[in-house]
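Once you've had a glance at the structure underneath, I'll fire off some questions.
With one protein chain removed, the remaining protein chains of the complex are shown where they sit.
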Amino acid sequence: MSETTKNRLLLVFALLLAAVYLFPLYWMYITALKTGSEMFRTPPSFWPDEPQWSIFPFVFQLKGMNQFLWNSTVIASGSVALIAVLGTGASYVLARYRNVWIDVGLFLVLMLQVLPASLMITPIFVLFTLTGILDFPRTAVILAIAAKSMPFFIVLVRATFMSVPMELEEAALVDGNSRAGAFWSIVLPLARNGILVAAILIFMQAFGEFVYSKSLIQEIELQPSSVGLNAFMGPNTNEWNRIMAFASIYVTPILATFVLLQRRIVSGLTSGALK
Amino acid sequence: MTKQIEFSGVNKHYGAYHALKDINLSIDKGSFVALVGPSGCGKSTLLRSLAGLEKITGGDISIAGEVVTTLPPRRRDVAMVFQSYALYPHMTVEENLTYSLRVHGVSKAERKKAAAEVAVTTGLTGLLHRYPRELSGGQRQRVAMSRAIIRNPKAFLFDEPLSNLDAALRVHMRKEIRALHDRLGATSVYVTHDQIEAMTMADHVVVLRAGVIEQQGRPLDLYDKPANKFVAGFIGSPAMNFLPATVVEGGSVTVDLGNGPFSLTIPVAAPVGAKVLIGIRPEHLTLTASGEGRFDAVVSFAESTGSTTFVTTATTPELMVVETGRRLVATGDRAGLAFSDASVHVFDAETEQRL
Partner (left out) sequence: MRRLYSSLVDGRGFDLCLIGIPLVFLIVLSGVPLVYNVVMSFQAVDMFSLGSFIRPWVGFDNYRQLISQPEFWPIMGHTATFLAASIAGQFLFGFALALLFWLNFPGASWLRGLFLVSWVMPGLVVGAVWNWLLSGDFGVFNFVLHQLHIISGNVFWRSDPAFALWSVIIANIWLGTSFNMIMLSVGLSSIPDDLYEAAELDGAGALTRFWTITLPMMRSSIGALISLGLIFTLQQFDLFAAITSGGPNNSSNVAQYWAWDLSFKQYDFAKGAAISVIMIVVVMLASVYYVRSTRHEVRG
C-alpha cells in the first residue's frame, strides 16, 4: 500500500470518527429545524422534510433571547476584563522569578484552580448576602467567575511570559526605560497572542457559566442564556425543537469563534495546561 | 587619566552563594577593558551589576564620578550589547535603534536622522525597515552594536557579543568593535570567556575566578608575568606546561615526570626542599635531537596543521610542545626538549603564587 493511499484511508477513517463524534451537534441543529410531529417520528429522520427556519426568530422572540444573550455577554466581558487586568500582572511576576515564594504562589494558584464552583457557591452566596454584593447580581457573578477562572488564565499566560526572553526586558531597561515602561512596551506586546488566546478561552467559559448565575441571580431579566436554557427545559418537556433552537442560537457564536481561531486556541491551550 | 568606572569593595551574594568577593577595579576613561574567566567566575555578574541589572549586596559602583549603586539601569547612562543581541522582535531595525531615544522623548524626525547616521557607520543602510527575524546573524550583531552607539553613553558594556557568530565573522567583528571603540573614544567593558578575544581587543585585561580578581593588567604583561598558576594556565593557548619540582642546592631543581627524577639547572628563589611548579609555555619549548636538549622525553602524539606542529610527550603530566613549521617526529620517537631560562615561570606548589 502506498503512502498516499494509506494517508487517504486514514483521513477517511478519521473523518468518519469525527462525524460520529460531532453527531450530537448535528442532531441539535437538525432537531431545531424539524416540525413538532417530525421530531417524534419513529424511525427518526436524519434530514428534516421541511426545514423550519422560522423557528430561530420565533424562539428568539418567544424567550426574549436578546436579553439572555446580552446578560451572558455582559457577564463574560466583565469577567474577562477583570481577569485580564489582574491576571496578566500576576502571571508576569510568576513567570519572571524562580524562588521559593514563587513556588508557593504557583501552588496556591493551582489549588484555587481546582475548587469546584458548585462547592464554593454556598459560602460565596452567604458572604455576598452578608456584604450586600448580592444586590448587584451580575457584578456578583462576575466577581465569582473572576476568582474561579483567574488561576486558569494565570497558568496559560504564565507559559506565554516564560517564552519572552528576559534579555529583551533588560535591554529595554539599559536603553533607559523603567520596569513599568519595559513591561508595557516590550513584554506585553510580545505576549499579546498568548494573552488573547487565554482571554478567548475565559470568555467562552464565562459565556456558558451556569452554577454561579443560577445561584446568585434571581431576576429573570438579569439572567444569562445558560440559566434561561435551564428554565426552558422543564422535567417533562416536549418542546425539543424549540429547546434545540435556543441551544443553537446560544452556542453558534462560540462554535464559530472556535472554528475560526482553533489553531491558535489549541496551541495556546496545550502550551500552558500541562506546564 | 580620569577614572570613568570604579568598583570599590563590591560583593554579590545569591543566598548562601558568594558570587563576587570584594571586587576593586577602576577603569580609565577611553579604555577598553576585558573581563575574562571560565564560566561561573562572576564576569557576567560584575557587568550586569555595573548595568544595574543585578543589585550588589555590598560596596559601591560609580560611573563618571557619580555613585550609581542604588540607581536603576535607566539612570546609569550605559549601553549594553547582549550575547543574544536582545533585539526587540516586534520592532523594525530603525525602531530598535531608536528605542532609547524614544524613551528619552526625542522627536520622531530627530530619531530618523540619528538612525540614518548610525546606519551609515555600521553598514545597516537599506536594512532599517526590516524586522530582526529577516536579518542574518552578523546583521543582527550590527544592529545590537548600533543600538548602543546611537546613544553616546558613558560606557559600552559587551556581554560575550561574538559567541553566536561563526569563527571567520568573529575574527572580523573583533577588529570592527575595536575600531569603533577607538573612533568613538568610548569607554568599553567587554565580557568574554575567550582569552584570545580578551588579549587581542583590550587595553586592560581582568582575569576573574570564583568571584575574585586573580590578576589585571595589560594583555602582554599577563602573558609575560602571570601572577599565579591559574592566570598562567588561562592566558595563552595551548595552555602552559607545569612541571612539579623540588628545589635542591646549587640553584637547581629535581623534576620527576614519571620516569625517575632528574635535575635541571634553573635558578629558583626558594629555600632548599620547597615544592614548586615550573611553568613553560608550549611555544617556548623546542625539540632537539635526543640528548641535546635540557632533558629527554618520548613522543606520545604528534599532529600538524601544516604551519604548526603540536607534540605531546609520554610523561606525567603530559607536556605540550608547539613548533612553527613541520617537524617529522612520530609516536615513540625519543627527543630532547630545550628552553631558555628567561621563558621559565616558577610558582609555589602550595599557594600557586608566582615566586
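When the chains are written out, they are named A and B in that same order, and each has its own residue count from 1.
Everything that follows uses one rule, which is that contacts are C-beta pairs under 8 Å (C-beta built on N, C-alpha and C of every residue); 3 or more make two chains touch, one makes a residue touch a chain.
Everything numeric in this text was worked out from a predicted model, so none of it was measured.
Touching residues on subunit A toward the chain that is not drawn are 6-8, 10-11, 13-15, 17-18, 21-22, 24-25, 27-28, 31, 39-40, 42-44, 86-87, 89-90, 92-94, 96-97, 105, 107-127, 129-130, 143-144, 146-148, 150-151, 154, 178-181, 183, 201, 204, 207-211, 214-215, 225-226, 229-230, 233, 235, 240, 243-244, 247, 250-251, 254-255, 258-259, 262-263, 265-266, 269-270, 273-275.
The set of subunit B residues touching the chain not shown comprises 72, 74.
Going forward, only the chains that are shown with their structure count from here on.
Within the complex formed with subunit A, the subunit B residues making contact are 51-53, 72-74, 77-80, 82-84, 86, 88-90, 99-100, 103-104, 147, 151, 157. Considering their complex, residues 165, 167-168, 170-179, 181, 186, 189-190 of subunit A touch subunit B.
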